[in-house]
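A single protein chain has been omitted; all remaining protein chains appear in their positions.
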Amino acid sequence: MLLEVKDLNTHYGPSHVLQGVHLEIAEGELVALLGRNGMGKSTTLKSIMGLVKPTSGSIRLDGSEIAGLPPFKVARAGIGYVPEERRIFPGLSVLDNLLLGVKGGRMADPNDPNAWTVERIFHHFPKLKERTHQHGGLLSGGEQQMLAIGRSLMGNPRLLLVDEPSEGLSPIMVQEVRNVLADINRAGVSVLLVEHNLKVALSLASRVYLMSKACVGCQASAEEVKTNAGLRAKYLEA
Amino acid sequence: MKRSSVGFLSVFLAFVVGSVVLFNSPAVFAAKPEKNVKAIKPVASFDVKKMADMSDFDPSNPITPSGDTIKIAVVAAFSGPSAYNGQIYYAMVQWVAHDINKRGGILVDGKKKLIEVIKADHQSKVDQCKKVTERMALQEKVHFFWGTDGSHFMKIINDTARKYKIIAINATCMSDDLQNATNFSPYAFHATFSTEMVARGMAYYYGQIRKKEKKFYILNQDYAFGRQFAEDFKKGLQEYHPQAQLVGEDFHKLFLTDYAPYLTKIQASGAEVIFTGDWLPDAGNLLKQARQMGIMLPFANVYVDEPNYLNETGVEGTKGLTNISAYYDSTPFFKTKEHIQMYTTWKQQQAKWKELPYSSIAFQHFTANAAAWVMTTYWAMSVLERAGSTDPDKIIKVWENDSFEYINGKVVKMRSCDHKAIMDLGVTEYVPPEQQKVSMNIEPFYWFKNASYTGPVYKVPAEKVLPWMDQNLDRCKGKNGWGE
Amino acid sequence: MNILETRNLQHSFGPLKVLFGVDLQIAQGERHAVIGPNGAGKTTLFNTITGTYRPTAGEVFFNGKNITGFPPYRLARIGVGRSFQITSTFANLTAFQNIRLAILAKDGIRFNLFRKVDQMKKISQETDEMLQRINLYEDRHTKASALSYGKSRALEISMALATDPELVLLDEFAAGMSKEETQDAVALIRRLTEGKTVVLIEHDMDVVFSLADRITVLHYGKILATGKPEDIRNNQDVKDAYLGDLEV
Amino acid sequence: MKNNLSVKIILWIAGLILLTGLPHVIGIYYTNMVVAFAIFSVFALSLNMLLGFTGLLSFGHAMFFGMGGYGTALALTHIPGLAVIPAVGIGAATAVLLALILSPLVVRVSGTAFAMLHLAFGQLLFVVALKLYKITGGEDGIGNFPMPGLFTESLSTSPVHFYYLAMIILGLCVWLMWFVTKTPFGQIQVGIRDNARRIDYLGYQVPQTKAVVYVLSAFFAGIAGSLYGLSHNLVSAEGSLGLWMSFYPIIATMIGGVGSFFGPILGVAVFQGIDELILRYTESTELVMGVILILVVMFLPAGLMGFISSLMLRLKSRSCKNQS
Partner (left out) sequence: MYISQAMHGIAYGMILFLIASGLNIIFGMMGILNMAHAAFFMLAGYFCYTVVGITGNFWLGLLIAPVLTACLGVLMERILIRRSHAAGHFGELILTMGVASVIVALIKKIWGTESLPLRVPDILQGMVSIAGMNYPIYRLFVIGLALGVLALMMLLLYRTRLGKIVRAAVSDRDMVNALGININLVFMFVFGVGTWMAGLAGVVIAPLLTVFPGLADQVGMDAFIVVVTGGLGSLAGAFIVAIIFGLLNSFGVQFVSQFAPVLMVAFMALVLAFRPNGLFGAKDR
């Protein structure tokens, strides 16, 4: 297993947000995390990333414990994070935004075909190339989403945590983002996806975790969710 | 400019410079004794022969007696921007206390008592001053207040002194209004010179003795003292130097950072002398920045005499400053054996002080304002001794009309009606080390190697600079300047 | 007559246009749900109606009166209340104190400096009644920040209702609630909004279809459809855009 | 319940007797200290009205303190025979007037901007007070203004009489401020601190409410300043309007605890105690003060009150456990 989350508990002040979350992601998988608003999907990603300190539980990346590490160490261990609302650095140019994603300022070996370079990002996101020197804050929502994904990829992560990538995007953009995620996954990056848009999520994911009442209720295949209306009604229709 | 006029000008300049050098040389003017002036006869004097062995005195580690003592509270800033002042005052008073304590103290109320000096930090804040003086009065039950830098603080000291019947020795604060009709307190003694004396003395020097410069610029600190000082100088100029012209007048805020704008203005005004009452650190910064800007005008001053600053500004920069202190009498300085003894005792002792600030050159010589503070303190203690009691009323009775001779021969008299000191003043001109032998007549014949310092001293007789008297003060109604 | 009407309501955040002219008609006494995908502009619609933002263009009418750009406090005083998607109670006050602030507002007690609030019997009584109605009486002395999620949501909703508004806008009141909590909340709203007009944004289709008399579907800042629940359920456009080809 | 009430009454009476007899027991010096303590407590409480109860941090609260002092001092100087209470009233009114003038400007902002705006106005007033020396006495301040008699003697010569006067006025102020927190208005105030948006949506006008709090706070600061001037028979720019006077109540409040009503009083007590003690043992007031500030922030972030209440909680929970 690439990532193993066991019995993860997280509190925000007095409220117990994550109550024993279990997750597993294998190398190369794209797994979706679904559930209603307020179920703790984003908190799960943040807890894995170290942005929120979990109260207890274990998070193992490739067998080594990363729970409780500061975010930068988690990132260096090989996890990329594409947050909700993208969180592009508005004052920095597109190129600078991308370059900040490079870990420790060391560019990847250009001869390594699997390494993510600026050229490779631009190849995947030609729109970004046109805007290389524009400020991040001036991009449209879709472009910002591309940039956020590209920025994380620059760190050559093995696992990408993607939070609500389609939120607030036009249908065409949603389609594009969906395709990019599929591409990236095909290129060997594992992805844990939180997504509201069922269509997008189910078309991408091989497996689905359903969250409700702040813990992982059940695991299902994408097929199951598509076909089982009861399941959807219980966990998703929100 | 035409060639011929350049030639003329250079001849003219040579003449002017030559005559300045000639007439400036101390031999010509030095200490011509004034005739027909009233001399003050001393009732008591400081006797150096009675002075105890001071070889164990160190102001950083004073020996403080306790128990039934005579208590003096030195009210000054011991923290904040003027903390240095407090340390100077403290050392000076401690010297006196140490000396007298080693002699066995003073016989008061039938018992020999030692002197205990207590630091009272007013932190340069009036409210704190009020608080600390109240504590000194009520908790420490002191017999004397000794103060201080800043007229606003002295006013509070005097108020508290009046309220709790404590003698307030004003040894350093110059404001005239401290003892006017509204502020007069029978418990307060203004034992040092005052603004009007200094300002008029300076005007007298420039108008009646030196008679050269005519264009004056006043630059003072922007508060009551500074403004009063400026007014008094203008009055003095009218009186003693009618040809003088005031080319400008400015007041800067206390603890100013940048003096350049004022200095540029002064430069443009064509002033020949800058009259300033600034005290440290403002005084030093003003001088320093003026010289950095190439403005070599002389400062007529009271407090631009701190050796650390002078050294820093160098011989050239400090040349030509004119200073009035409450100590100077005449040149040369060391005319008597006793004076030399006092001076060398101090100097040898100071060489042993290892801790700042007392180890710095500022304390090297027993002279100028610092010496005056020591002498004033001896005076007060002499009064106490003669009163034979810490009862303030007895002390008042002795001090009124009393006169006291300093170690250097200067005599100071306490005007009885408003408790202000009458004295001759000495205006000195700062000269480079090689010319300092006029004033410094013992080895090594200069005060400081790296700075100009006291050269010839010109005496301004007491009757020309009698301290201002408020005729509205009942006690003084109808009396002349001598309080008689 | 319509209690709330928006005419060609538009709003942009800088260059980003969120509302493209929304015409909403809410009839007196109805419960009206606004649904739509995330980012469709539902919350922005609420915010422009309730005075958080001033609309870039268009107008809002309440009981026929133009209230465009009214600040929240004026809206509150004429009878428009709202709840928030993210719980927005007074975290350091107890449940009792929270509700009491709303009751005080209802009674117009604003600058009373002369009586202890604890001694205002009527206010305390009303507050307790309200707390009982929302089943928070037991927790009346618990700080809002220490309430369980469901209870703090209930408090959030009742804050909006305790001022006794004519029209109340509820922003995703059931967000993050469990099934039972949601059912309780729906019942609560039914109870409390008797005779009031309610506009709600909601994702939970069960809630929407069980509570709403009419539904408006918002899609990328425009109204896609408005109608009775059955009509919406069967509307092909809505299916395509929002409900998806998943069978509902 | 009845029992409780009688205990309360007994405590009150005991407290009153203690306060009445105090000056005769502890002497003038400590009596003056108690007066100063009471004055600064009211001042700190008035700041906490803004900070702790409305969430507004002011870097210029000395403005109102100073206005109170100057108002009273000027009134006593220029109006012959003015009695004490009207003089204090004039001081407070001056502070209120300033608050009324400033309020339209300052209620619009909060947070850092509010703090800085007050820093600016506070400094402006300070510099102006120095400049208008013909009125304010400049650096010297206004001193030795006539002190009106309260009973028979002039106040200045009778610290005990002044003590009674000051304690009555200040006690009344503390009670009033405490009372305000208990009124509906006090509740709205706390609501603004917690969640100004919700207050707005409930139908309260946030700026107006802030303005009223602001003026009230200025009123009490003004009274404190006025009595401070009277107690010293001196009002000065540095001592009443200086930057330190703005920071003093902030730091005292911080040490005592921002959230609670009585925190600032505790803070002032600690402050005054330290001030009195430090000076006896060391000259390094700055060092001790600095170290204390650092320690409080590092180890008691909620102030002494917060520390005490958490201690009480712990004790309570322990005793509960013991019982079960």
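Residue numbering begins at 1 within each chain, and the chains themselves are lettered A, B, C and D in the order written.
Throughout what follows, a contact is a pair of C-beta atoms (placed from the backbone, for glycine too) under 8 Å apart; a residue touches a chain by one contact, two chains touch by 3 or more.
Please read these numbers as outputs of a predicted model, since none were measured by experiment.
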Among the chains presented, those that the missing one touches: A, B, D
Hidden-chain contact residue, picked from the options D:17, D:83, D:100 or D:128: D:128
Hidden partner chain, touching residue among B:228, B:311, B:367 or B:452: B:311
Option touching the unshown chain, where B:53, B:68, B:109 or B:258 are the choices: B:258
Candidate in contact with the missing chain, chosen from B:42, B:80 or B:332: B:80
Those residues of subunit B which, in the complete complex, touch the missing chain: 79-84, 86-87, 222, 250-253, 255-258, 260-262, 264-265, 267-268, 280-281, 284-285, 288-289, 292-294, 306, 308-309, 311-312, 355-357, 360, 362
Subunit A, residues in touch with the chain not shown (by the definition above): 49-51, 70-72, 74-76, 81, 83, 87, 89-92, 96-97, 99-101, 103-105, 151-152, 155
Residue ranges of subunit D at the interface with the undisplayed chain: 57, 105, 108-114, 116-117, 119-121, 123-124, 126-128, 130-131, 243, 247, 250-251, 254, 258, 284, 286-287, 289-294, 296-298, 301
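Everything below uses one rule, namely that only the chains that are shown with their structure count from here on.
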Other chains in touch with both subunit A and subunit B: none
Central chain (distance from its CA mean to the mean of all protein CA atoms): D
Centroid-based (C-alpha) most distant chain relative to subunit D: A
Distance from subunit D to subunit A - Cα centre to Cα centre, in angstrom: 53
Whole-Å separation of chain centres (CA-atom averages), subunit B against subunit C: 79
Whole-Å separation of chain centres (CA-atom averages), subunit B against subunit D: 42
Topology of the chain contact graph, where touching chains are joined (line, ring, star, complete, other): line
Inter-chain touch pairs (all): A-C, B-D, C-D
Subunit C residues within the subunit A interface of the complex: 16, 37-39, 145-146, 148-149, 172, 174-179, 203-206, 220, 244-248
Of subunit D, residues touching subunit B in the complex: 27-29, 32, 36, 130, 133, 137-141, 143-144, 157, 232-234, 236, 238-240, 242, 244, 279, 283, 285-286
In the complex, subunit A residues that touch subunit C: 13-15, 36-39, 140-141, 164, 167-170, 196-199, 212-213, 226, 229, 232-234, 237-238
